[in-house]
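Every protein chain of the complex appears in place save one, which is left out.
For clarity, chains are labelled A, B and C in written order, and residue numbers in each chain start from 1.
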Amino acid sequence: MSEDLYQEIILDHYKNPRGKKVEIDSLAQSYQVNPTCGDEVTVEVGQNPDGTLLVSYDGQGCSISQASASVMSELINGKTPAEAAPIQEAFMELMKSKGQLEPDEEVLEDAIAFAGVSKYPARIKCALISWMALSDAQIKAQLTATTTTRSG
Amino acid sequence: MSEDLYQEIILDHYKNPRGKKVEIDSLAQSYQVNPTCGDEVTVEVGQNPDGTLLVSYDGQGCSISQASASVMSELINGKTPAEAAPIQEAFMELMKSKGQLEPDEEVLEDAIAFAGVSKYPARIKCALISWMALSDAQIKAQLTATTTTRSG
Amino acid sequence: MFDVDKLRADFPILSREVRGVPLVYLDSGATSQKPTQVLDAERHFYETSNAAVHRGAHALAEEATDAYEAARQTIASFVGAQVEEIVFTKNATEGINLVAYAFSNATDKARQGIEVDRRFVVGPGDSIVVTEMEHHANLIPWQELCAKTGATLKWFGLTEEGRLDISPGVIDNTTKFVSVVHQSNLLGTINPVKKIMDMAHAVGALGMVDLCQSVPHMSVNVNELGADFASWSGHKMLGPTGIGILWGKSDLLNAMPPFLSGGSMIEMVHMDHSTYAPAPQRFEAGVPMAAQAIGLARACDYLNELGMDNVFLHEQELTAYALEELAKIPGVRVIGPTDMRDRGSAVSFVVEGIHPHDVGHLMDAKGVAVRVGHHCCWPTCRRFDVPATTRITTYIYNDKSDIDQAIAGIKSAQEFFGSGIAVSA
Partner (left out) sequence: MFDVDKLRADFPILSREVRGVPLVYLDSGATSQKPTQVLDAERHFYETSNAAVHRGAHALAEEATDAYEAARQTIASFVGAQVEEIVFTKNATEGINLVAYAFSNATDKARQGIEVDRRFVVGPGDSIVVTEMEHHANLIPWQELCAKTGATLKWFGLTEEGRLDISPGVIDNTTKFVSVVHQSNLLGTINPVKKIMDMAHAVGALGMVDLCQSVPHMSVNVNELGADFASWSGHKMLGPTGIGILWGKSDLLNAMPPFLSGGSMIEMVHMDHSTYAPAPQRFEAGVPMAAQAIGLARACDYLNELGMDNVFLHEQELTAYALEELAKIPGVRVIGPTDMRDRGSAVSFVVEGIHPHDVGHLMDAKGVAVRVGHHCCWPTCRRFDVPATTRITTYIYNDKSDIDQAIAGIKSAQEFFGSGIAVSA
């Protein structure tokens, strides 16, 4: 029953969220809401002295949205914007795939658990909301891959 | 072909309109328009010294609307409001009858020719427009049957 | 009473499978399914009499116009209205907006020195009153009206039980309009609308009732609401999508400026000015949704054959049963009245420790279609401090076994999230 949706990894992240409400020196934040169900998430981003990203989030919502935020924070924290970009792209790709894509575990690690979500159009937004907040916060903080490239 | 609609009487009134654009000492007038086809009619009413009605009309429109105005003026001119009222009512009734009513020639005279029109919902308004203008002008001139009764 | 098993044959969709299991449709509060009779009526119109309504004199146009106006009569009779009080809209939302725009349009025109009915002119110092259980459709149009005119929005709050808290002082001498839902689509509460409309009239305000969740489920006579306007949708009462009704008192409809303007709503048109037809035509600009009106009239006939009192009784029984069964499940909290007094068939709940979205998803995995989210009543969710709810809504084609399936679905969600990790594989 719904094994494709509620993977062990997802339930684990849901019950034991990583990186939630961590205090960071944030440069920007983004608040996102899913208007159909009311899920909310706020993502903050900052930068370590070595240029890698610091990510923290808070929010409320279903298991998918919460687990996705947890996986996202685990994957992105400590990566440079340039390292994060392909992961972010791969996750977006996966979510658009309607279950047709075999996710690359090398790149996505725990996030491969969300492959099944892409078969449920109404749940895709749940999985994406924290990732969208991350991108938005990065743009505000000018911590996107392209910005780094340009300024570097 | 369409014998039920275009009776000899109707064509005759259409080609030889009676009482159109007659100069009368009018007490009130009513302008009516059929918004679906643009037919227009203006009816004026006045009163003879003996209390009977004076009716004149002007307008443009299809054969049905023009013939109906002509028949109307012929029937109502020179009648007292009390005499006119049953004729007006009978004509309204006839138009609502969907072709189911046998018109009373005693009361309606030439107007019985419009019995067939009541089978064509889109043409009923054509036949009624001058009669509606008449009623409206009578109300404005206070020359309706009830007004007469009340004041008499 | 009617035979649910038998009438289910009129709804082919109900025998389909979803996710590999038989469908249990418990989302009629969002939209109802359509019986074959309604679909046939629409199709019959298209295949035999289709033409532009009120726009022609040829035989087909006459038949189409007759069919459309006969539909208006059937729908009027269904709620005890006069035929000229019935305006066709695309949905309830348009009907409510139509009335809200009567206010902003009249206010704009008054400012330009055009003569309008003063009852529709609002501005700073005036207030509009709604409630905290309104559907967004009966909230945002009034927020927008206030934003455009400087009027103030006020509202009745809710009791813990999910009833209106009709405190004095909300409706007062500043009130120009009061709009209230008859039955809440989230809480299920049936409101004392007559009392509220009387309060509105007592201060000289006009009033409206949102009938979206009442007309499909109980016998409603618009004259007994005490209201000036009412609006509801066809798609929640076995009718097609794309059709709704605005009911309004004729003298008020005729005192209102037009809303959508264009063909068929006019009397005379010049390049620089036009005059308007009387209601209901005034509010039906453009080629109308004729087939949908005819489908909706057939839906009224269908419901009349069942008897609206029977429909109500049937759903009362189901609702009582659902409340009973939900009460037996530990950790389930119903949002809205838990007894049957003044309550309809929408039953919202939350399950401790499981997000409503996950509850709904796991019910769906068992074929049970319920709605999750804020149900377009976001402020109501906030009032009860829940992010969302899971909602069961029933209709004529549901029976107790559907409720049993829903209950089983909830329990399976609890097991799943309770036991947790062992399930995937």
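Observations
Here is the rule we use: contacts are C-beta pairs under 8 Å (C-beta built on N, C-alpha and C of every residue); 3 or more make two chains touch, one makes a residue touch a chain.
For clarity, every value in this text was computed on a predicted model and none was experimentally measured.
Across the complete structure, the visible chains that the omitted chain touches are A, B, C. Note that of C:81, C:193, C:370 or C:413, the residue touching the chain absent from this view is C:370. Interface note: of C:105, C:174 or C:304, the residue touching the hidden chain in the full complex is C:105. In the full complex, subunit B makes contact with the omitted chain through residues 1-3, 5-8, 11-12, 15, 36-40, 60-64, 66, 120, 123, 126. In the full complex, the hidden chain is touched by subunit A at residues 33, 35-37, 120-123.
Although one chain is not displayed, subunit C still touches it through residues 12-13, 16, 18-19, 23, 25, 27, 30-31, 33-34, 39, 42-43, 46-52, 55-61, 90-94, 96-97, 101, 104-105, 108-109, 112, 114, 132, 135-141, 143-144, 147-150, 153, 155, 233, 235, 240-244, 258, 260-266, 268-274, 285-292, 357, 360-361, 363-364, 367-373, 376, 378-379, 382.
Assume only the chains that are shown with their structure count from here on.
Between subunit B and subunit C, the centres computed from C-alpha atoms are 46 Å apart. Spacing of subunit A relative to subunit B, judged by their CA centroids, is 78 angstrom. Touching two or more other chains at once is no residue of subunit B.
Multi-chain contact residues of subunit C (touching two or more other chains): none found.
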